[in-house]
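Taking it in order: structure first as structure tokens, then the write-up.
A single protein chain has been omitted; all remaining protein chains appear in their positions.
Coming up: chain A.
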Amino acid sequence: MVDYLPDIYTSDESLQYYTNEFEDIFQESFQDVWENCVLESVKSIYNSMYLCLIVNVAFGLITSLGLPEILFHWLSAMCGVYILVITLQSTKTLMVIYLAYILTYLIIIVVITLHKRLNQTKPKEDIKRNTQIGFIASSSVVQYSLIIIFVLFEYILLDKEEWLEIRGIMMVFSMKLISLVTDQGMNDFPSFSEYCGYMFSNGNILFGPWISYENYMYQMKYPTRKNIFWVLAILRALFLAVFFLSVSNCWASYLISDNSNRLLLGYKEALSFRTSHYFICYLSEALILAAGWKDNDYHFDTETWTLSVTDPWQIEFPTALSIVVINWNKPMHAFFKKYIYRKWLPLGKFYAVFVTFLISSLFHGFEIKVSLVLISLGIFSYLQVLVRDYISQTFNMCVKIYPCKSCNHKIRPSSILCTLTKLIFSLLTVLDLIYLGVLMDQSTDEVGIYTKWNNLYFCSFWIMLINFLIVK
């Protein structure tokens, strides 16, 4: 069939026809986004992650047979090392990580043996020196030295790109190390194989989530049975990971066009960052579930496979900043609460919160934007708690973040006034999240922090100021 009519094209109408038809090309269509962005992103993450997943699933299946202790630890460590090798791109960063892991163990062991020997030989004379040496292995010293090393990495020892590549891994490492030193102490410090098994644990070496040494050993002692629920839980986490990845890379910028107002643009950037975080959280959940670990509380419940890392619902529709902070990364929050916040609590609540966020930012190598975000987050959330307590008291309203159980406020939580106040606080929280989230976008390095916040009129600072005045 000949499908071709030449003379049509000479008329003006046909020109009009072209213009209309090809106008669509200028707009990125749903189909374009799907093909160019979503599928590409998924391919891209599949390429870098499928081996990790296979390794973890294999580990999970093998360990459910019940391995001897030493084999379990070494298998875990070997899988972890293999994952590092296939994920990290440059040898330098790989070397840095190995050195960090191994050297730390050597230092701690040397300190511990010295400590013990001194204890045995001259128990009385050297008590002072002894405690000094013992102090070195204590958790606070480990913390401080880690912080110093991290800041050195960030600013002196490594290129920015190299540091960014391993920062997440180093953070998981440091969380594990601090909890290990604090929990086990010097007398009960694990052997080299146990140490390697825990620290290189294939389930969480890349993205976390942090699990305690106890939790790690639990899986060794009482291996979990793998069943259909296990498969379903992994698939669910993977599906959610891919979904949030596509939102982060593609849909956020597709749905909010570049010429919307600055608040929406800010929301787009912040959303993109948040969904990227959910993606990492769900990916980490999938990986650690695949390797066989799960929430300790459900360890013997064969039908419940869960290890909740994040709760997007609570963050996307927040009631308060502190709720966001708790649900951002639950295991990490548990870690900070247990090992840092509690330790500083005697100084007072505000100082404890402040120091926790400060240390958290130091663990990020004290990078300026991350530190700004974290410290503001700490202050904002603390102020918000105070303001709500204050309002709750003065107006006798039930608007506290954690609803009180035995109080008798005059205005009940179901009343309109109460709902409205809560709604306002929710909206302010969303605004805060936009304000802080825009900094985490990659564009901050080019534009600068000041311009970014200036674009949003420093709104959160004004909110904070008002909060502050109310509390005063």
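Here is the rule we use: a residue touches a chain if its C-beta (ideal position, glycine included) is under 8 Å from a C-beta of that chain, and two chains touch if they have at least 3 such contacts; residues count from 1.
Heads up, the rule we're going with is that contacts and distances are computed from a predicted model.
The chain absent from the displayed complex carries the UniProt protein name "Protein Wnt", chosen from "Ferritin heavy chain", "8040_t:CDS:1", "Protein Wnt" or "E2 ubiquitin-conjugating enzyme".
Here one chain is not drawn; of A:Ser90, A:Thr113, A:Gln393 or A:Thr419, the residue touching it is A:Ser90.
Among A:Gly60, A:Gly80, A:Pro190 or A:Gly208, only A:Gly208 touches the chain that is left out of the view. Considering the full assembly, A:Ile169 is the residue among A:Ile112, A:Ile169 or A:Ile359 that touches the omitted chain.
In the complete complex, the hidden chain is touched by one of A:Asn249, A:Ser376 or A:Asn467, namely A:Asn249.
Annotation for chain A: contacts to the undisplayed chain at residues 1-10, 15, 17-19, 22, 25-26, 28, 32, 35-38, 40-41, 43-49, 51, 85-92, 94, 161, 164-169, 171-172, 206-208, 245, 248-250, 273, 276-277, 279-280, 329, 364, 369-370, 440, 442.
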